[in-house]
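Take this structure first; my questions come after.
Removed: one protein chain of the complex. Kept in place: all other protein chains.
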Amino acid sequence: MLGLRRYALVPMLLAAALGRAETRITIATVNNGDMIIMQRLSKEFEKQNPDITVNWVILEENVLRARVTTDIATRGSQFDVLTIGTYETPIWGKRGWLARLDEDLPAGYDLDDVLRPIRDGLSYQGRLYALPFYGESSFTFYRTDLFEAAGLKMPDQPAWDDIARFAKALHHPEKGIYGICLRGKPGWGENMGFISTLVHTFGGRWFDESWRPQLDTPEWREAIDFYVKLVRSYGPPGITSDGHNECRALFATGKCAMWVDATVAASYMFDPAESKVADKVAFARAPVRKSPAGCQWLWSWALAIPVSSQHTKEAKRFIQWATSKEYIRLVARTDGWAAVPPGTRRSTYEEPRYVKAAPFAGLTLQAILAADPSHPTDRPVPYFGIQYVAIPEFQSIGTQVGQLVAAALAGDTTVEQALRSAQQAVERTMRRAGYFQ
Amino acid sequence: MKRTLRNKALFTAAAWPVALVIFFPIFWMLVSGFKTEVEAVSTPPRLIFRPTLENYAAVWQRADYVRHAVNSVIVSVGSTLLALGLALPAAYAMAFFPTRRTKPTLLWMLSTKMLPPVGVLVPIYLLFRDLGLLDSRVGLLMVYTLVNLPIVIWMLFTFFKEVPREVLEAGRMDGAGPGREIASLLLPLSLPGITSTALLAVILAWNEAFWSLNLTAAKAAPLTAFMASFSSPEGLFWAKLSAASTMAIAPIVVFGWLSQRQLVRGLTFGAIK
Partner (left out) sequence: MTLPPVPDPSAGRRGPRRSVRTLPLKLPSVIVLLLWAVVPLVMTIWFSFERYNLLNAGERGFAGLENYRFLLTDPGLAKVIINTVLLVGGVLAITVGLGTLLAVLFDQSFFGRGAARLLVIAPFFVMPTVSALIWKNMLMDPVNGVLAFLMRGVGLRPVDWFSGAPLAAIVIIVAWQWLPFALLILLTALQSLDPESRESARMDGAGPFAMFFFIVLPHLRRAIGVVVMIETVFLLTVFAEIFVTTAGGPGLASTNLAFLIYRFALLDFDIGGASAGGILAIILANVAAVFLMRTVSRSLET
């Protein structure tokens, strides 16, 4: 009897050792507030899943994108979970670089709870390649105290002409208050993110149905003219190096009367630790001109798994946890309802405690549901995307055009010259990439 | 006597304002680490404020400072030692036994640094992937050695040429072979130069932010990756960035201060003559 038990000891020890063997998964993510919360709360995940340890690589968005793209395209296998957006997901899904994620989801995950536009944005040919972590659109931020003092009222859906009027009335640089802050820093995800929505709502489009660049059209001219005039007359100095962050700092320190940018900044504007205007800010829809479809943008940061990962099963468990309803409730418990990741699930917006803690929730939901990346403007387009064009070449195109628009804003060139050079640059790139001869 | 005291006072009055102006951005960074985020970016800029440790706490809690710091130390000091080991004999040979090919060799060595790293990222990444060196301290250490070697050789070469030949020749005439010549004559004489070189190599490796971000993931990430995670997120971050940066340069400043004393000690040789 003893002899037999001794033989059984070895496989038992082996089994115990293997069972306790830890899998380490490495996740690459952006250093935004919601992801930092996810990092902190991942200790909960590790407690519930003692066989998994999560290693974090946290970088700024542009650096992260370059790093992660280099790795996935060369099959470097450095990461098991990637944080990517609605821009990359369809492109990489098409190339077969990402694992498919709409199959074998646990019961209770409730994929139908995910907002449709977000889900579509993360799919290719109907297959989901990333699970959404948070979603956003854009809207208008404005200062209630300044509007009241000037006797102005912000409509629920302002037009760009309204905004121009308000900016003029509220622009008091001698008091350190600027009429309007809009992104000016060059970059496909910086100034061009905003300007694309402006162009689309003015009725312009990036490309026609045969993929010919349209930057020399009257709609582009009108939109950029409007932008340059508005910001030069009523914006803060130095705007050409102000991206999302800098504008956010300006608005939070009370320097701007209005700001049109991402909905995710709203919860921070309410936080007195992050903003001096916590009790003086309100919101309205993003300004519209001719075409309402593309006046606000649509973006989601989502978690995906490269097919070259060695730990697909564990990675799936992690991202299913991080994008679940339970996770949202966890954040509500630890950080309050105002801090839960917004814009992904309808159930979040049906939760009365969330709506109470986040007065901007209703507008955010409206904006996300109104954004239609497949029809960003009133004329048909061959591309998908409102604040970007979902083609690989767009990062370079967007940055080049962004630099030229910033030059026009700085007064180094006229709008006409800038757009002509931009049209040339985009044509060169598109021709080289083979979209047309 | 009075003249030297007057000169000393004059130089003090000239040098200190310059030093303070040059140091000001760093001073501002140090101070901002103790402000709240909103205070850090508001005007008018405040010198008097209630200091808080919340940024340091947030930074400490969020990222594994110790692991990153250890990686930085291993990779920077390791690569500097390796580079010195390779460079000392080479610089010695080139400085004291120059040939026709010395000049072109030196130039060629420097030219290996002329290719912008971003242009060669993908080839190196592919190479490292195939050699299994991605996200490894060894890999990063090797890269830093190679990246700094030309600088170290150049600087050692320069400092060696400053050594007065007479002293070495006197030693040679006393029968010292090259080994003893290097160890007991050359090294002490050029110690300030070697220390400066080592200090600069360590700093260059410590602050190198391209390869360290692109070739590492979670295991081998040094302090530059730690810093990068506090840089430009969505939202106000300058106070936390200042705190993180202070934590990142603290080890280097201590090292720099210690080697300063070496520099001072080595300098007294000039008076011995």
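Chains: A and B, in written order; residue numbering restarts at 1 for each.
Going forward, a residue touches a chain if its C-beta (ideal position, glycine included) is under 8 Å from a C-beta of that chain, and two chains touch if they have at least 3 such contacts.
Computed from a prediction, not measured in an experiment: that's the story for all the values here.
K.L.:
Out of B:A58, B:V73 or B:I203, which touches the unshown chain?
P.N.:
B:I203
K.L.:
Of A:T53, A:S347 or A:T413, which residue touches the hidden chain?
P.N.:
Of all options in A:T53, A:S347 or A:T413, contact with the hidden chain holds for A:T413.
K.L.:
Residue-wise, where is chain B in contact with the chain that is not depicted?
P.N.:
7-9, 11-12, 14-16, 18-20, 22-23, 25-26, 28-29, 32, 40-45, 86-87, 89-90, 92-95, 97-99, 102-103, 105-124, 126-127, 145-146, 149-151, 153-155, 158-159, 161-162, 166, 169-170, 173, 178, 192-193, 196, 199-200, 203, 207, 209-210, 224, 227-228, 231-232, 238, 241-242, 245, 248-249, 252-253, 256-257, 260, 263-264, 267, 270-271, 273
K.L.:
What does the interface between chain A and the hidden chain look like in terms of residue numbers?
P.N.:
Within chain A, the residues touching the omitted chain are 66, 69-70, 73-74, 91, 95, 176, 185-188, 190, 236-241, 246, 249-250, 253, 255, 392-393, 395-396, 399-400, 402-404, 406-407, 409-410, 412-413, 418, 421, 424-425, 428-429, 432.
In this section, only the chains that are shown with their structure count from here on.
K.L.:
State, to the nearest whole Å, the distance from the C-alpha centre of chain A to the C-alpha centre of chain B.
P.N.:
Here chain A and chain B have centroids separated by 38 Å.
K.L.:
Mind listing the chain B positions that touch chain A in their complex?
P.N.:
36-38, 41-43, 61-63, 121-122, 125-126, 129, 134-135, 213-214, 217-219, 221, 225, 228-237
K.L.:
Mind listing the chain A positions that touch chain B in their complex?
P.N.:
Its residues touching chain B are 26, 28, 30-33, 36, 39-40, 55-61, 63, 67, 70-71, 74-79, 176, 244-245, 248-249, 252-253, 262, 264-265, 268, 273-276.
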